[in-house]
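On to chain A.
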Amino acid sequence: MFLIDRRQMLALAAWSAAATRAWADSPMNPQERELYEAAKREGEITWYTGQYSADASEAAGRAFNERYPGVRCNVVRSTSQVAFQRLSQDFRAGVGQCDVFSSTNGGHYVQLKRQNRLVKFRPVNADGLLPILRRPDPDDYFQSSFLGIYLMGHNTTMVSEAEAPKSWTDILDPKWKDKLAVGHPGYSGAIGLWALQMRTMFGPDYLRRFERNKPQVGRSSIDPVTMMTAGERAVGVAVPSASTLFAASRGNPLKLIYPTEGVIAAMSPSAIPTNAPHPNAAKLFQEFQTGPALSTAVRLLFNESIRPDVPPPEGSRPLDQVTMLAPSLEEADKGVPEVREQWREIFGV
Partner candidate 1 sequence: MSDAALPAAQVVRPSRLRRLEPVTFLWIALIAALLVLVAAPILKMVVISFEEQDTGVFTIQNYLTAYGRARYLEALRNSLMLGALSAAISVVIAVPMAWAVSRTDMPGKGFTWATVLAAFIMPPYLGAIGWILLAGPNSGWFNVTWRALTGTTDSLVNVYTFTGMAFVIALHSFPLVFIFVKSALDLISSEMEDAANVLGGGTWVTMRRVTLPLVWPSILGGFILIFLETIALFGTPAIIGIPARINVVTTQLWQFFEDPVRVEVAAAYAIPLLLVTVGLISVQKLMLARKGFVSQTGKGGERRQIRLGPWRWALFGWCLLVALLAVGSPLLVLLQASFAKAWGRGFSFDNLTFRNYEFLLFEHDMAPQAVWNTVWFSGASATIAVVLALLVAYIVVRRLMRFADVLGFLAMAPFVIPGIVMAIGFYAAYAGPPLSLYGSALLIILAFASRFLPIAYASSQAAIRAVHPEMEEAARILGSGRLHAIRKVTAPLLKTSLLGGWLVVFIVASRELSAAIFLVGPRTRTMSVLLYDLTEQGNFEVVSAFGGILLVITLAIVGIGMKLVGRDFMLRRE
Partner candidate 2 sequence: MPRLTLSGLTKAYGKLTVVDSVDLTLEEGEFVSLLGPSGCGKTTTLRMIAGFIDPTGGSISVDGAVLSAPGAVVPPERRGMSMIFQSYAIWPNMTVAENVAFGLKLRKLTREEVTRRVGEMLEVVKLDHLAHRYPAELSGGQQQRVALARAIVVKPAVLLLDEPLSNLDANLREEMRFEIRRLHDEFRITTVYVTHDQAEAMATSDRIAVMNAGRIEQVDAPHLLYTRPRTRFVAGFVGRTNLLEAQVSSGMLRVDGIALGPSAQPDGPVLVSLRPQAMTIHEAQPPLPGPVFEASIAERTYLGESWDYVVQPQGSSLRLRAAAAPLEAHEVGRRVWLAIDPRQVSVVQ
């Protein structure tokens, strides 16, 4: 699954196999079982996701397939914006292709709910989630499925831990010119959230000053991790903790920076669109996402677990020790498109 040396590999393999099997074999609650029977008749479920990385998404898909033989999970991973775009095109064309939609941009859900494009469904497993994640929507049109932590990272060979920036405002210092890398809010929902949060906390001038340091703009929030790994840029801004830890685990010289103001917490939900071609499989997938099987699978790739009964990933700070910043869903729905336009004006792309 990922590349570490043999000893660790074997140990982890044994543990993960045991764990996965444990959760794979763990009993289903009655609603789950009922859905499973119905889903088997449908045969598959298509998952548009921009939340987890490709590896983690594939791992989740595999975990689903193992737990529910006979129902195949089609993982369609892209950035959240692109996933939303595809979903929009589906609706516009009158074609149903997506069963479960997972985006890092909460604003998408506000919009979809407003357009009456979501199915109301509450999985039983949702009650076992972390308290802050239990009820993202009082009307139960969408459920939490992802907790992404976006912070900063640095290449330790290019910048030592002592010299590395400590806060979001630190990176505005001119000494970081040509040393930063960031994603693009037009492609990544998470970057949209970060930009919005920065504007809320530090005013509209933040992005302008940030631009003056000429950060390398990529597309997804993971692009800066690549740039750091390559040695092209020293500091990655608004990078996902999961991907950074993953890259570090492969031997790359990366370290996380927890900004003093706090980290961006993208508590992102998943929802079932009304034009889902496999509605029962979709609901089953929602049970799966809110249940322990998903968290177990994804934490192995350094993603945060969304359940208290599944431990956090190796190398990340426990969530109770970290300040989590996040715009509300309404703020995101309104503010992210605005900040995206602003970004384009400032950066030119």
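Criterion: a residue touches a chain if its C-beta (ideal position, glycine included) is under 8 Å from a C-beta of that chain, and two chains touch if they have at least 3 such contacts; residues count from 1.
These made the cut because all candidates are chains of the complex that A comes from, given by their letters.
What you see is a predicted model; the values in this text were computed from it and never measured.
Asks: Only one of these touches chain A in the complex, so go through 1 or 2 and give me its number.
Replies: By the stated definition of touch, the match is candidate 1.
Asks: For the complex, which residues does chain A have touching candidate 1?
Replies: That would be residues 3, 46, 48, 53-55, 58, 61-62, 74-79, 81-82, 84-86, 88-90, 92-95, 97-98, 108, 111, 184, 186-187, 216-220, 222-223, 225-227, 229-233, 243, 247, 250-252, 344-345, 347-349 of chain A.
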